[in-house]
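Entry: chain A
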Amino acid sequence: MREHTVLRVVTKVLIAPIILFALYVQFHGDYSPGGGFQAGVVFAAAIILYALIFGLAEARRAVSPNLLRITGALGALIFAGTGVYAMLRGGNFLDYDYLAHDAVHGQHYGLLLVEFGVGLTVVSVITSIFYVFAGRGRRNDDEQPPGDAR
Partner candidate 1 sequence: MSMQWLGWLVAFPALMSLLVAACGRWPNVRESVSVATAALLFAGIALFIDPVTSGERPSLTLFEVLPGIGLTFTLEPLGLLFALVASGLWPLTTIYAAGYMRGNEEHAQTRFFVCFALAISAAIGIAFSGNLLTLFIFYEMLTLSTYPLVTHHGDVESRNGGRVYLGILLTTSIGFFLPAIIITYLITGSITFDEAGLFGEAGLGVLGAGALYALFLYGTGKAALMPFHRWLPAAMVAPTPVSALLHAVAVVKAGVFIVLKLTVYVFGVQFLADTGASELMMWVAAFTVLGASLIAMTRDNLKARLAYSTVSQLSYIVLGATMASSFGILGGGMHIAMHAFAKITLFFCAGAIYTATHRKYVSELDGLGYAMPITFTAFFIASVSLIGIPPMGGIWSKWYLMEGAADSGHTAIIMVLALSSLLNIVYLLEIPTRAFFHNPRPDTPRSWHEAPWACVIPLSITAAGCIVWFFYPLPFLTLLAPWAP
Partner candidate 2 sequence: MIEAFFAQMPALVIVLPLLAAPICVLLHRGGPSWFVYLLTTWACFALAFLLFVQVKIGGPISYAMGGWAPPFGIELRLDALNTVVLLLVTGIAAISSVYAKASVAAEIASERAYLFYAALLLCFCGLAGITVTGDAFNLFVFLEISSLSSYALIAMGSKRRALLSAFQYLIMGTIGGTFLLIGIGFLYMMTGSLNMADIASRLPAVADTRTVEAGLAFIVVGTSLKFALFPVHVWLPNAYTYAPSSVSAFIAATATKVAVYALMRFLFTVFGAAYAFDQLPLGEVLLVLSVAAMLSGSMAAIFQTDVKRLLAWSSIAQIGYIVMGFALASSAGVSASVVHMVNHGLIKGALFMAVGAMFWRLRTISLNDIAGLGRQMPITSAAFVVAGLSLIGVPATGGFISKWVLLEAVMEPGHYWLAAAILVSSLMALIYIGRVVEALYFRERPEGQPPVGEAPVLMLTATWTLVLANIVLGLYATPLIGAAERAARAVLGAGS
């Protein structure tokens, strides 16, 4: 679909706001509706949109599957690590009260960290799923964008 100028231009314009919105949902999750899962899905949507328009190979070059594997694992580690850190500080698993000098700050830090971990993992996993499905059976001719098949 690279030939469709309209699509290309609109996509180029849209991707940045989508990512921005994802980040907003991500980091305002502790005040307003939102959080890691939703943000992650929105962020992944941006990558998938990019892949649809510019081709899977292009997307893979921008966000490599290897990177996704690492970020996915890192996200889970951040989530669990926050909990373990709380344990090390003397609280229970995921007890954010112990993360900072006082409970309120601790809750904020904890929520931010955990949601960040969740978001990271969700982006990675959703994008990976897309890569795997879209790339299935096309390993040899990556030039063909997957969108054409639909």
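Points worth noting:
Here is the rule we use: a contact is a pair of C-beta atoms (placed from the backbone, for glycine too) under 8 Å apart; a residue touches a chain by one contact, two chains touch by 3 or more; residues count from 1.
On how the list was made: all candidates are chains of the complex that A comes from, given by their letters.
Source: prediction; values computed, not measured.
Per the touch definition at the top, the candidate among 1 or 2 touching chain A in this complex is 2. Taken together, the chain A residues at the contact with candidate 2 in this complex read 69-70, 72-77, 80-81, 83-84, 87, 90-98.
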